[in-house]
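Sharing a structure with you now.
Only one protein chain is missing from this complex, and each of the others stays in its spot.
Right, chain A next:
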Amino acid sequence: MREREMQSRGTDMPTQERKLLLKKMEISVAEAEKRTGKNAVNMQETYTVYLIETRPVDAASEGTNPVPDSLWRRYSEFELLRNYLLVTYPFLVVPPLPEKRAEFVWHKLSADNMDPDFVERRRVGLENFLLRVASHPDLSSDKIFYSFLTEENGWKETVFETGFQAKADSRLKALNATFRVKNPDKRFAEMKHYGDELQSVISQLLRVRARAADRLYGVYKVHGNYGRVFSEWSAIEKEMGDGLQSAGHHMDAYAASVDDILEEEEHYADQLKEYLFYADALRAVCRKHELTQYELEMAAQDLTSKKQQREELATGTIRTFSLKGVTSKLFGQETPEQREAKLKMLETQIEEGEELVKERNAECEEFVKSAWVDIERFKEQKDHDLREALISYAIMQISMCKKGIQVWNNAKECFSKM
C-alpha cells in the first residue's frame, strides 16, 4: 500500500515524476536471514541480513514478470547509507531508519534484536526507508543510493571514496554554533522548537500506549481462567453443563484475541516511531542552518574587525584595545615600512574576507531556500501520514470492539442455555 501511495503522491508534481526512482523501479525488502561470521576483531557474531529486491516497473506491466535483481544488506550498511545522505544533503529532512534497539516495549515483546517479531518489523521499517528515499524528489537521484540497491560488492568502498566523512560537522562545532548564533532565521528556530515538542510528545504517547497495552493484555488473558473454571464446573453439573462448556470456549477465544489486537497496534506504534525519528532529522536541518548562519556571522565579524584594524592603522588611532597597540605604546612605534607591510596584508585579508562573506552569504541563502522547500514538503507528508495513522488506529479500535461484541454475544447465548 505504501508504494502505491508514494507513487500516487508523485502525481502532484509532474516534472518531478520522471526523476523519482520509484517511478522506474520496484523496490522491496523481501526477506531477512540470520548469518554468522567473523567480525572486525575476528570474533564470531550472529547478525541479520535483509534481501533487497529491485525490478524495473515496465517489466511487470509488459507481463513478462522477470526475476527481480537482489542483494543482501545488513543494518549497518543501511546506517552507512543514511549517514552519507545526512552529510551530503544537510538541507534535507532525511528519512529515518527503524530503531536500532527495541524501545517502548511492553512486556510481551522481547527487546532482543534476534526476536523474529522484531526482525520482521525491522524488515518492514527498512523497506519503508528505501521507499521514502526513492520517492524523495532530490534523494532518489543519488548515485550512491542507486548503487546501494544494485551493487552488492564494493559498495562500501565506493561510499568511503566519496570522502563524505570528512565533510561531516563535528558535534562540538554544531553545539557551539547553537549557543552562539545571533540571528538565525526565525522560521528555523520555530521548526527546531516544534521538533523538540514533537519528539517529547510522541515519546510520551509511545510510553503510555505501551503501558496500556501491557494492562490490556492482562485483562484479556485473565478471562482465559473463566474458560478453565467453566469447563471444570460443567463436569459436575447436569443441565448447566453444556451451556457452561461452550461459554468457556468463547472465553478462551476472547483471551486469545488480544494477541492479534496488540500486534496490529504495534504497526501503529511503528508509524509514530517513524515520526519520532523524523523529528530528529528535522532538528538536524535546523542545527545545520544555525551552523551555516553562525559561520556567516563569524566571517562577517572577522571582516569587520579587520576593517577596523585597517582604519586604526591608517589613522593611527587606537579605538579598540589590542595587545599590539599596548605593546607598541610601551616599546615604541613601528617603522613606517612595517606599517605599510601590515596595511598591505590587511588589505589582502579584507579582500579575502569579503569574498568569504559573499560566499557564506550565498551558501546561507541557498541553504535556507532549499531547506525550507523540503521542510514544507515534509510538513505536508507528516500531516498526511499521521492523519492516516490516526484513522488506522480508529479502524483498529473498531475492529477490536466488533470482536468483543461478537464474543460476548456468543457467550451470552451459551449462558442463557445454562
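Note that in this section a residue touches a chain if its C-beta (ideal position, glycine included) is under 8 Å from a C-beta of that chain, and two chains touch if they have at least 3 such contacts; residues count from 1.
Basically, contacts and distances are computed from a predicted model.
Peer 1: The complex has one chain missing from view, so what does its UniProt entry call it, picking from "ATP synthase subunit delta', mitochondrial", "Elongin-C", "Sorting nexin-7-like" or "Response regulatory domain-containing protein"?
Peer 2: "Sorting nexin-7-like"
Peer 1: Could you tell which one of A:Glu157, A:Glu239 or A:Glu337 touches the chain left off the display?
Peer 2: Here the residue in touch with the unshown chain is A:Glu239.
Peer 1: If the hidden chain were put back, which of A:Leu175, A:Met345 or A:Ile398 would touch it?
Peer 2: Residue touching the absent chain, from the options given: A:Ile398.
Peer 1: Could you tell which one of A:Arg35, A:Arg211, A:Lys344 or A:Lys369 touches the chain left off the display?
Peer 2: Selected residue, touching the omitted chain: A:Arg211.
Peer 1: For the chain left out of this view, which of A:Val201, A:Ala314, A:Ala341 or A:Ala362 touches it?
Peer 2: With A:Val201, A:Ala314, A:Ala341 or A:Ala362 as choices, the missing chain is touched by A:Val201.
Peer 1: Which chain A residues touch the hidden chain?
Peer 2: Touch with the absent chain occurs at residues 1, 5, 194, 197-198, 201-202, 204-205, 208-209, 211-212, 214-216, 218-219, 222-223, 225-226, 229, 232-233, 236, 239-240, 243, 247, 382-384, 386-388, 390-391, 393-395, 397-398, 401-402, 404-405, 408-409, 411-412, 415-416, 418.
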